[in-house]
Structure formats: C-alpha cells, structure tokens
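Have a look at this one before I ask anything.
With one protein chain held back, the other chains of the complex are shown just where they sit.
Lettered A and B in written order, each chain numbered from 1.
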C-alpha cells in the first residue's frame, strides 16, 4: 500500500559510488544504482535483458554498466550500448527509474515517467547551510513503512521506548495536538517548566546553557507525504519563548526521518538529526549520531514485533486513540494518493 | 489436531518470573505470561489491543503488565487497568487463558472458559514428597506432539536410539502388552533375569545394590490425555517381586513427559525423572538430569527427521504393528476428545 507517482529516498549520496554498482529493493522492485560519466545517479531494474543475470554483479566502464555474465553494456536510460559481436539494437532495454540527487539524498520516482515533477521533492533547509550540522544513517526494518510513520507522528512512546535518553514523565501528561498546517499533518506537544531529559541536557551543555535549568520543551512532527516525517524538537530556557526563543537561549534540532517501502512488510529507514546550534563541533555531531542510532534501534525492535504480531493475529483490528490521530490522518492521505493513481489509471483506458 | 478443553503444561514454575513477562506459543497462540501481585501466573494473548505491540516486550508494575510502546497497563483478566491521558474503559480487553500452578508446573486451558475443571489436572504423587526427588527440563521440538506420544508408548526404540544408556538386547525380544487400565492406555514390558544396562547399573550403585547382579526389569507407560506419558521404570534384584519388590531391593523411577502442542508440527517437551530411592543425593539428581537430557536429545533428532519426512513424502501412509498399539490407542482417544468438542459446538448452535 504505497503511492508510486511520488518521490522516495532511495539512498544517500555516499552510498552510490562511481566505481561500482549498488543493489537495493525499492517499492517491491530489485534495482541497480550506479553513476554515469557525469556522476549522475542512474537506477535500472537489476535484471540483464539478455539472460536475466543480476546487473549489480557487474562493473563500471566509463560510466556504463557492464554485465558480469556476457559483457552486455547498459547506459543511463537502460539502453544497450554495446555487446561483443552482437547488434545492441536487437536487445531490449532495461527499465529505468527517474532519479534526482538533492540535499545529500538520492530521490527515486517509482511511478509513471510522464508524471515526474521535481518540484515535489521536499525542501530541506539545513542542507548546505552553515548554521546547521547534519548526520544520519540507514536501517533495514522488517515492518510496513506506515508503522514508522505512526510511531513518529505520536511521540508518546518516547517515555516507554526511550526512557533513558529523551523520554520523561511529562510527555504523556501533556496533551498532543493534531492539525493540518499548510496542507501537512502536524502533531505537536509542549511541555513547559520542566527539567530536560539526559539527551537535551547534553545538548544544553554544548550550547553554553545550564543543563539543570528549567526549560520549555517542544516536539512538532510534520508528515510530508509519502514517506517523510520532519520533527522540530528542542528545549528553551523557561519563559524565553520556546521554539521561537533567541538562539542563545535554546537548543533546537530537526529529527529527519525518511521511510521508503521495500516490500509491503519491510522498509528502508533513513534517519538523521539536523542541529541548529554549535554546528562546527564535529565531536558533538558524532555523539548525537551515536545516541540517535541507539534510540532508533529501540524503535526497530518494537516495530518489527508489531509487524510479526499483526501477521500472527490476522483477525485483530487496531484502535485509534487521540494520540494516534496524526498517524491516522497521514495514512488517510496515503490512501487518497493511491486512490487517485488508480482513478487516473482508469481515465487512461 | 489437538483438543482444547483440557489442561496442557505451559511451563515450569521457575520459568515464569515475577519481575518480567515471558512469551511462548501454545496451541497455535502467541501468549505472554507474567505473575500478578499475589504471585499468581497470568496468561494473555501477546498482543496489545491498542496498536498490536508484543506485550512481552513490556515490564511489570506492581503485578500489572505495562506495554513497552505506549504505556497501556493490562491486568490479570486482560482488562485495561490504566493508560496515560486515556479512558481505559474504552480500550478492548486482551484475551486471557485460565491458568493453574500445581506440582511445579503451569497448567493452561486453551479452550472454553466455562468448561474449566481444575480436577482434571493429573495427580503427580512425587511433588512435595520427601521419598522422591525430581529434576527435568524443556525442549522445543519441531514435530507433531503425537509423534512423541507414539515414541513413549512404545519403548522398543530404546535399543536403537538409546543403545549406550538404557537400551539392551532383551527389549525387543520381550513382548509388549497394551491394555486399558483405570481408563488409561497402558503399555508394559517385563524383562526378567537380565543384566541391567549402564543407566540402571549406575542407579543400583546409588542404592547400595550390586550392579552386576541379575535383575527383573520393568517399563510401564501410561498415557494421560491430552499430553502426558508417565512411565514407571526400574529394576529389582531377580525374583524379589519386580516393581513390587521391597524398596531396598530395587531402584524405581517415574519418567515424566508432558507434550504440549506449539503448532500442528511443533511442540514443547517437558521432560524429567522422579526418583523413589536415595532422594537426598543431589549429585545423583544432577547426574540423572544430565544423562536423561542426552538420551532425550537422541529422540529429538529422530522425531524431527520423521516430521520432515512426512512433509517430503505427503502421499505415504504409516503402518501400525503390535508395538505401535499404545500410540494408536492414545491417538484414538485424542481424536474422540476433538470430535466431542466439535459436537458440543454444534449443540450450542
């Protein structure tokens, strides 16, 4: 259950090297990625149209991909560039997928090529901005990508899943607000006049703030369809204006989450943290990366068991409480996108 | 193929701790076990009725189980005791299963709650009796639980599977008797005037008997539906009366076997040995435990291959010889129990 005429993160810029191909399943299709002569990222079905060999076992030759079995050479649009002693024009092309490399990520459009619209890629303000630092990673998670969206649109779970780092008592004592904002689903929670939990105390120290001071804490999750949740999080010294406080009185980050379907029951999770304070402190960047990786591994276990459980108890239905409203609204938007694609398909007939 | 309105061993008393939940599949259902404030064992479906998380990932709070995802708290009957900022009455209960803790085991009733009858739990004479010592273990075996019943109701296999410990030539030279006794299927074999095999020689030494003396050996397997086989085994000095000989002239044990279906093709095997001689010798208890564990691992390999083989050769049927009569009768009783449950179900309609 995922829309196709849309952009998903297929990888990071670092993952796709220029000297060898890279294989990954996206939206149910086994793909091979490589870089052409101009260093552009190319995505094709990982299937040689000659005898079905995996193109990703091949090697690069001047920006073309050479099949490891019989030397068939494919180009950027999946066309057969050359094959020894053969007429390449007689060999069918491989299917290619539109790719845009932007903001340090590889964006893929799994749907109809004539619908491609590069302007639909969400704007990531921190990329290339000296005020910000960013680091992240990728996990292979065996669950429906929508479970991760649910998870991120309701941060109540922080108290239970992440009790030793970012969770605290006040989270589930503070009501969550769910609303549409600029056409996006947004859930937010404000906890005023509290003591910061361990992760935020560490951040405060790195921004020359007293970690034991009372703070106003905020969490604001925004779902950007089909697979992004960007969370504006931070703490500001009490009474200074919360997330709108002056820079010297707060620590503010964006939790970055891109969910890309692998199959119906598995996903790629591209996670990271963009930080809007003390951006040149590389040690801090590494510490946050390590801490966040550990936190997200806690989610991973819960979500994979959730997926297994829904397969073990196929007749059970889930309930939606107010805390689940963000996830529920997000799923509704995804369903509408899918329905629209199906209707378009009928129109075309 | 297993009856449900009946008791199965779900675990040992030691397996279910008071400080954390425990997960196990019984009769096709993923269950979570925990202890409440009164130290009673509780069993629920391992499925949070909110979003399907595995309750067994959670933690205990004053005898209630707290879900690790959003803090939903479930009580002894699967009722929702509390959830932060929510009305627990609006959240569906988890399904609970009747449990009795008795004789050091946790007994579960997978069927209809209105049919529960605690008196159906078989009496285990050695529990809490100073004349006896007991030790045992549990195996996860990938075979239909009825294969283990067949195995235990016909001990001919001892010569072949357990040739170095309890097997001996005379076993398959002595006829096996199968009959109903007090409503139970019983198979028995008597080998008189023989030399004891290694295991029994070791036991004789520990009861001050000459291990090289001629003995009368007996094996008497009793099937207690749905999943127990209790085997009265031992050797007595020749001519002293066999299993009815005076205590100083024999060594006598009960081999304890509880088979609990996991799925149609896998089972939990709770095995042990209750000993009616020299009960205070803890070293002997440990030696027997280790020896019996090794013997039962030999059965495990044979039975798992048997299960795989019946899947590989789906059109083959098995034959029943006289040595298989005990297993065959036991299976017939199980089939009758299942049929009776189905008829009751029709009556209720």
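In the analysis below, a residue touches a chain if its C-beta (ideal position, glycine included) is under 8 Å from a C-beta of that chain, and two chains touch if they have at least 3 such contacts.
What you see is a predicted model, and the numbers here were worked out from it, not measured in a lab.
The residue touching the chain not shown here, chosen from A:15, A:45 or A:125, is A:45.
Of the options B:25, B:93 or B:302, the residue whose C-beta touches the omitted chain is B:302.
Among the residues B:95, B:115 or B:159, only B:159 touches the chain that is left out of the figure. Set against the missing chain, the residues B:27, B:72 or B:323 yield one that touches it, B:323. Remark: the residues of chain B touching the chain excluded from display are 150, 154, 156-157, 159-161, 172-173, 175, 301-302, 305-306, 308-310, 312-313, 316, 318-319, 321-324. Residue-level contact of chain A with the missing chain is found at 30, 45-47, 49-54, 57, 66-71, 83-86, 91-92.
Convention: only the chains that are shown with their structure count from here on.
Its C-alpha atoms fitted onto chain B, chain A is found rotated by 120°, rounded in steps of 5.
With centres set at the average Cα position, the gap from chain A to chain B is 49 Å.
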